[in-house]
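I'd like to ask you about the structure that follows.
Of the protein chains in this complex, all but one are displayed in their positions.
Coming up: subunit A.
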Amino acid sequence: MKTLTKSLKFAARAALLTLVLTGTVFAMDLGQAKSEGLVGEKPDGYLGLVDSGASSDVRALVQDVNAKRRANYQRIAKQQGAPLAEVEKVGGMTAIDKTQRGHYVMDASGRWVKK
């Protein structure tokens, strides 16, 4: 019994250490989330949840990607002296353009459609 507790503790520590060392670990990657139809590209330049009942894994992934995108948009806006909203719009157009067939994109009226 004691050995079991010990090994459990060890496993937990090892898992924690792995998490810390590798940064945030997502159970789901972006490509997978897209091909499963869970997330899609919005005209505002950010990812959106196609399925509002998506798991916390998917939500965390969307938040992480969008935060990184925002940071990049802000950097580009500053460098080029363009308004952030304009850079985001370019982002949206580019992302929707690059989206492969069968994946979701949001149309102008806010509906999710399969490209």
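Everything that follows uses one rule, which is that a residue touches a chain if its C-beta (ideal position, glycine included) is under 8 Å from a C-beta of that chain, and two chains touch if they have at least 3 such contacts; residues count from 1.
Please note the rule applied: contacts and distances are computed from a predicted model.
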Q. The complex has one chain missing from view, so what does its UniProt entry call it, picking from "YnbE family lipoprotein", "L-arabinose transport system permease protein AraQ", "NADH-quinone oxidoreductase subunit H" or "CRISPR-associated exonuclease Cas4"?
A. "YnbE family lipoprotein"
(Q) Even though one chain is hidden, which residues of subunit A still touch it in the full complex? (A) 29-30, 65, 68-69, 72-73, 76-77, 79-82, 86-87, 90-91, 94-95, 98
